[in-house]
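Removed from the display is one protein chain of the complex; every other protein chain stays in position.
After this line comes chain A, so read on.
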Amino acid sequence: MWYVLLLIGLAAAASDPYKERRTQYLLTSQRLHVEQLERDLHALEDAFGKLSPDVDPKKVRQIKARVSNLEGPHCPEHQGQCGGDVPQCINDLLFCDGHEDCRNGRDENPEVCSLAPTHVGSSYTGVATWTSCEESEPHNAVVTITASERKSFFPARVWVRAVLAFEDDEHSHHVRTFPLRGYYNFGRRALVLGPELGTKPLYGVRCYFNLGDDDHADCKIVAPASLSICAHFSANRY
């Protein structure tokens, strides 16, 4: 009996129109409150968006590379840096040959042994400034890899063929080309090119991929015998 009475009472309370409006009122004001918070948040986001964005990780890599180029310790001739926390230099003939020679094994690291710089068709271009050898205003120079081969029994080098081309005269657009051959050295991250067999030994090229990635290099056009520098250019991969 008591239960029935209680149920009737509850039903009466729920259907009370005044109470329902009161609930609606509370809900609406809560919603308005949330909307206000949202507006505040958007204003904050806008203000945040106006601040300068984070630096591109690529840029950070490049700056780190430039700092470490200045820091050293530079390895002696014929040697490359193992990197990591404890510096160690090992001979560049032992990089990427399938045998770990660095204490930290970095001489076989896939990043160190990246073949990207030697991919056929890779072109490295920049504005060459001549300091000797040619009487020429600064102009574009291009080094293009035309062939590459890695011997299974001596994987520490990738043998490449390439072409060096630069504009001789900016009015006539006459371009001179020089067939080259040489190798890529993983340990020193160096592309080393000299005159192709049977061609006049006029120029060689040295490119050091020491700017933190496989797409930028510091290149020099050199005399092939003395390696004295004729021109230099900051190369970008094309």
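What we mean here is this: a contact is a pair of C-beta atoms (placed from the backbone, for glycine too) under 8 Å apart; a residue touches a chain by one contact, two chains touch by 3 or more; residues count from 1.
Assume contacts and distances are computed from a predicted model.
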Can you pick, from "Probable electron transfer flavoprotein subunit beta", "Os04g0463700 protein", "Translin" or "Erythrocruorin", the UniProt name of the chain not shown? "Erythrocruorin"
Which of A:His42, A:His99 or A:Arg176 touches the missing chain? It is A:His99
Candidates A:Arg31, A:His78 or A:Arg176 - the one touching the absent chain: A:His78
Under the stated touch rule, tell me which residues of chain A contact the chain that is not displayed. 76-79, 90-91, 93-94, 97, 99, 151-154, 156-157, 183, 185, 192, 194, 204, 224-225, 227
